[in-house]
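Missing here is one protein chain; the remaining ones are kept as they sit in the complex.
Take a look at chain A:
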Amino acid sequence: MSSTPIRHTALDALHRSLGATMTDFAGWDMPLRYGSERDEHNAVRERAGLFDLSHMGEITVSGPEAAALLNHALVGNLASVGVGRARYTMICQEDGGILDDLIVYRLDDTEFMVVANASNAQVVLDALVERSAGFDAEVRDDRDAYALIAVQGPRSPGILASLTDADLDGLKYYAGLPGTVAGVPALIARTGYTGEDGFELFVKPEHAVELWQALTKAGEGVGLVPCGLSCRDTLRLEAGMPLYGHELSTSLTPFDAGLGRVVKFDKEGDFVGREALTEAASRSLENPPRVLVGLVAEGRRVPRAGYAVVAEGRVIGEVTSGAPSPTLGRPIAMAYVDAAHAAPGTPGVGVDIRGSHEPYEVVALPFHKRRK
């Protein structure tokens, strides 16, 4: 185990003054919740929530061959991403196993920002540096260069619009542009992990407190509340979004996770994992392994990661994430189950909750879609 001391974000003192319950997340001391996580969840669904996501790992890739390097190192076609746009993608091992899922922002023709999960940031950085050999491009660790503040929920465009002259109407989902928010220079991105409209603001750490306070004030009248990682997890689960370490791992390929669409075989040049992923793609068509599905409880007991999914008295799968869903009012889960039991409505499926087989309904993901 690493003996690295726990890390604190630029907003640490502010979280404590707000009475946050803190938790160790991937080596960072992060807010778990400020009050009731259910209230925080509902605020994001109905109004707006404010998150400190400064633990996320930013890596800048720049140079004449930055796009070519990313096309070699990642499974997506980053060369086709327009300046000011973002792409959800993955980085895989040679054997096709997922190292991490990423959002990559194209800041310029020759500059990209890769955002990795906190738990994988070092692995991603190391892989990008290794894979950059022979490319005219620089890979830079920018984890300490940014604080990341997200404002999420249906009221977030109005809140942000009151603090910036940036063209938010022109800023589409999965786009990012440099601008100024509350006098602070920021990369304004229309991305998130909640299933709602929202923004992620990458700023210098020394500006984080000022920006947080300005957003808090701007959101006062419309019910914006500070939100911790606990509700972020239930929000992404309801939205059917995978979380590394739960739905994604090195023992799964993107095709196993139902996310084969992120792999672009038709791009120019070779990329790490191409051969294995070509096989994984045909295997997923001919002989699908387990399939990622949604489960909704008929009762009230909550499934947790690692619990067995059962049918006809035998194990047919495993829960990867589970929680009480504030929006549905019932426990929900994502689980990998044998293909024969994966169709929505498949009868007789249950979850083994500490020895008792509780009935669950198989449903299509996501559990929740945002209101348009």
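We adopt the following convention: a residue touches a chain if its C-beta (ideal position, glycine included) is under 8 Å from a C-beta of that chain, and two chains touch if they have at least 3 such contacts; residues count from 1.
Quick note on the criterion: contacts and distances are computed from a predicted model.
Taking the options "Ferritin-like domain-containing protein", "Universal stress protein", "Carbohydrate ABC transporter permease" or "Glycine cleavage system H protein" in turn, only "Glycine cleavage system H protein" matches the UniProt protein name of the chain that is not displayed. Annotation: of A:Val302, A:Val319 or A:Leu365, A:Val302 touches the absent chain (contact as defined above). Within the complete assembly, A:Thr234 is the residue of A:Asn117, A:Thr234, A:Thr253 or A:Thr320 that touches the hidden chain. Per the touch definition above, the residue from A:Gly195, A:Pro324 or A:Gly350 contacting the chain not shown is A:Pro324. Even with one chain removed from view, chain A keeps its contact list with that chain: residues 21, 32-33, 36-38, 230, 234, 300-302, 304, 323-324, 331, 354.
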